[in-house]
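Report on one structure; see the data block that follows.
Here the complex is missing one protein chain, while the rest keep their positions.
So, subunit A:
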Amino acid sequence: MSTISAAISISAAAAVVSRPAGRRRHRGRATFHCSTSAAGERQALFSRIAPVYDHLNDVLSLGQHRTWKRICVSWSRAKMGDRVLDLCCGSGDLAFLLSQKVGLYGEVMAVDFSRQQLHTAAYRQEQRWKLCYKNIKWIEGDALYLPFTDCYFDAVTVGYGLRNVVDKSRAMQEIFRVLKPGSRASILDFNKSSSLFTASLQSWAIDNVVVPLASGYGLTEEYKYLKSSISQYLTGEELEKLAKEAGFSVAKHYELGGGLMGNLVATR
């Protein structure tokens, strides 16, 4: 892959921004204020980018994010008639794919922390009318306090959301709780690569392609957040460990997009 095409590919991948969906349970006043503040800031960030989120995803990923999202849904093993959850649903890309998978007799619960993103999703639902889309329910909620009973879902997907959750361990426990035994969580996000080359290229692309492009929409700071969020995220191995600590019997992280993206598949 030439340097130029690699850079474009990476910038395309790096452009897909995810949604915040939770906050940490307080352990002390300072920690509580810090985590609440962080979650609140992320919520505000994703609410600000909501109007151009989908467009920028397409432009900056050259449409590749659609492929990765199809893979995420496929690996969740969601099927006709299932009841599924799309957590950190944002503007609904994964929810719409799940809707088609589970059909009119299935159910899709789509949860996000940002009401603005949910409004965008509901608008798209109306505009991109398909009969099966009636099976989607949009819910403003917190990934750390899911409003569902135990063992409720046949599959859970998270697309570019876990990285932005303040307490990832708690979120993983909630995902585990609401999944039926034997069912899967499929969690797509940027890959925090152990490869120095990949990590450097990713960083370069964010600085030199993603942020400059985003600045054209007045969203420089919002997309600068992407770089720090990736550096603070977990590697594939760490994600597998997190899933197993939450109780999942099997957890495997797969790299996609030349190592720029990753998808964790965890089975309860």
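Going forward, a residue touches a chain if its C-beta (ideal position, glycine included) is under 8 Å from a C-beta of that chain, and two chains touch if they have at least 3 such contacts; residues count from 1.
Here, contacts and distances are computed from a predicted model.
Asker: Could you tell me which of "Queuine tRNA-ribosyltransferase accessory subunit 2", "SMCR8 protein", "Protein preY, mitochondrial" or "Small ribosomal subunit protein uS10 domain-containing protein" is the UniProt name of the chain missing from the displayed complex?
Answerer: "Protein preY, mitochondrial"
Asker: Specify the residue from the set A:W75, A:F96 or A:Y152 that touches the hidden chain.
Answerer: A:Y152
Asker: Of the residues A:W68, A:F96 or A:W138, I need the one that contacts the missing chain.
Answerer: Checking each option in A:W68, A:F96 or A:W138, the one touching the absent chain turns out to be A:W138.
Asker: For subunit A, which residues reach the chain that was dropped from this view?
Answerer: 83, 107, 109, 113, 115, 118-119, 122, 129, 131, 134, 137-142, 145-152
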